[in-house]
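If you scroll down you'll find the structure; I have some questions about it.
Only one protein chain is missing from this complex, and each of the others stays in its spot.
Which chain is which? They are A and B, in the order written, and residues in each are numbered from 1.
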Amino acid sequence: MRFLFYLINGISLGSVYAIIALGYSMVYGIAKMLNFAHGDVIMVGGYAAFTSAVTLGLHPVLSIGVAIVVCTVLGVIIESVAYRPLLEASSSLAVLITAIGVSYFLQNLVLLIFGSNSKSFQSLIRIPGLSLAGGTLVISGEMIVTIVACIVIMLALTCFINRTKMGQAMLAVSEDKGAAQLMGINVNGTIALTFAIGSGLAAIAGVLLCSSYPSLTPYTGAMPGIKAFVAAVFGGIGSIPGAFLGGILLGIIEIFAKGYISTQLSDAIVFGVLIIVLLVRPTGLLGKKIQEKV
Amino acid sequence: MKNKKFRSNLITYGIVIAAFVIVQALQNAGRLSSLMTGMLVPICVYVVLAVSLNLVVGISGELSLGHAGFMCAGAFSGALFTNIVKENLTIGPLRLVLAMLIGSAVAALFGLAIGIPVLRLKGDYLAIVTLAFGEIIKNVMNIFFIGQDSNGFHFSTKDQFSLNMEPGGKVLLSGPMGITGTPKDATFLAGVILILVTLFVVLNLMDSRTGRAIMAIRDNRIAAESIGLNIMKHKLLAFTVSAALAGAAGSLYAHNLATLQAKKFDYNFSILALVFVVLGGIGNIRGSVIAAIVLTALPEMLRGLSNYRMLIYSVILIAMMLFTWAPRVLEWRERHFGRFLGKKIKEVE
Partner (left out) sequence: MKNLRKVLCVTMAAAMTTALALPAAVFADDTFHIGMIGPITGAAAIYGSAVANAGQLAVDEINEAGGIAGFQVEYTAEDDEHDAEKSVNAYNSLKDKGMQMLLGTVTSAPCIAVEAEAAADNMFLLTPSGTAVECIQAGDNAFRVCFSDPAQGTAAAQYIGEHGLAEKVGVLYNSSDVYSTGVYATFRAEAENQPFEIVEDQSFTDDSNKDFSTQLLAFKDAGCELIFVPFYYDPAYLVLGQAADMGLETKWFGVDGMDGILSVENFDTSLAEDVMLLTPFSVSAEDELTQNFVAKYKEAYGEEPNQFAADAYDGVYIMKQAIEQAGVTPDMSYSEICDALKTAMTEIEFTGVTGTITWDASGEPTKAPMAVVIKNGAYELMD
């Protein structure tokens, strides 16, 4: 029973990591950059949904829509102002540092606008949970929605990338920017589109994160962002199914570590498992093996 | 060529020594504000941290996001040592030197132990694993309790009462509270000496046969391997030396504040060190020194902006990154300011 309880809660936590990791992995796969501001875009999504649902009193579905629009626009702005000028820089670290600057910027901007008081996010999900084994095991509505959303997004992204022209363009850009340009692909446009989709996903992730764990502060996105990043690497960064698998596994490992070993060391254990996995499979669980070219 | 490099190194040392002399003169004349006086040691710590990280990121070409972990190891071991011996050894400078040596030795051990598995990985995977190790070090330090009484040392991971000490025993390390009561042994002079030692080690390493081998590995691993260079050995050397220097910086840091907590050394701190390196120029040692000074002083200078301080700081950070790295901006600078302000754009294939 205990095992099942941990497993269900692990999947529930993992599904939140997974949905964040999907956005992370997608952006990394195409733009080849670690977008450290992703967690903060999630936080902005949470605030957008909160403001429209609670302050303005919009319908939940509508407020999710507002959050998606806000984050998509934000993502495109960030990309064009802070990242695009550096895509051709002589080191890829430059854009990583700018991403950190953007992360500080978003946190402090939200702090100024909304203040430091934490807000209790009302769950926007209206689906009742499932109660099993006489109420001891509860599968919450949020968890069901999160997992369904994860799977739908995962399938949609895979289809989009493999079946559509734009998706193929993304793949081409991620393989070789120069060659893609020569083939007539609008490289900048494709990367901007990637950021738009990634940020839209971040908005959905923000709503689901805050619905499952209803606490919203300007720093809400930071730690889940880092953990989702770990999840994405765990599953093989750049791989869409890998991000899903990595997220779920990370959640399960975290809960099991807390339940059976130590609540204080659960994070250390999660990171320890990550290290071991990467040492055995240096490109993550489902990551592509990179052939070194001479 | 040799001569030019030598001259460039001399300039770097010269800047540090000149800065020291000027600051000392100002201080003796009573013209130095309390804020600046208080920031001297932290600035030295950050300079050493940035230079040591540049050895890994710039010279060895590996992205490390766990540098704070080494600093943490050095800070805690150094501070523990001082707190154990502080009653018997009352000569501050000697205590500090010993603590820094211990701090760097412990950090070097960590560097070696972590480097062996980690350096087999590449690129972003290496980055995330170093980040993971840094977080593990922080997490583990956070739950440790160490006490000392007449029966010797006691350890616990629960709380200070579980140490089962005799009355009168003292708690040395107290979980999240960390170490309190470390005597303030750190001085500006000690900081400057540590910077000079760090520069000496790093610049000489770069200029040596080993250093050129490390850079060859960075530029083309396969070519370097094919001429018989031991990849692992060279990478590990750079990684360990860098960890040792960060450990010494950590020890200095611990002796400047009355309290030391593992929480400080999280991934954000590692990233801060990386910001110094990238902004100063990857592989450019003098740049790291300057960037560390500028970025440490900047938030303090912005105090007048009160609530907007950190917002403006982030905007300046982004602007500085664009100004120093964006190819278009570099081109524009080249065109308008020519050789004076233009940064040479390296041809990258």
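The rule we apply is simple: a contact is a pair of C-beta atoms (placed from the backbone, for glycine too) under 8 Å apart; a residue touches a chain by one contact, two chains touch by 3 or more.
All of these numbers come straight from a predicted model, not from anything done at the bench.
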item	value
Residue of B:Val97, B:Ala297 or B:Val315 in touch with the missing chain, whole complex considered	B:Ala297
Listed residues B:Gly58, B:Gly175 or B:Gly283, member touching the removed chain	B:Gly175
Chain not shown, touching residues in chain B	15, 19, 23, 26, 31-39, 42, 135, 139, 142-143, 159-161, 175-178, 180-181, 184, 253, 256-261, 263-264, 286-287, 290, 293-294, 297-301, 303, 306-307, 309-310, 339-344
Residue ranges of chain A at the interface with the undisplayed chain	2, 5-6, 9, 12-13, 50, 54, 108, 111, 115-122, 135, 138, 140, 212-215, 217-219, 223-224, 254-255, 258-259, 263-264, 266-267
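Keep in mind that, in the parts below, only the chains that are shown with their structure count from here on.
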item	value
Computed distance of Cα centres, chain B from chain A, in Å	31
Interface residues, chain A side, partner chain B - complex	28, 34, 36, 82, 85-86, 88-91, 93-94, 96-98, 100-102, 104-105, 108-109, 112, 226, 229-230, 233, 237, 264-265, 267-268, 271-272, 274-275, 278-279, 282-284, 290, 292, 294
Complex contacts: residues of chain B adjacent to chain A	57, 63, 117-118, 120-122, 124-125, 127-129, 131-133, 135-136, 139-140, 142-143, 157, 221-222, 267, 271, 274-275, 278-279, 282, 307-308, 310-311, 313-315, 317-318, 321-322, 325-329, 345-346, 348
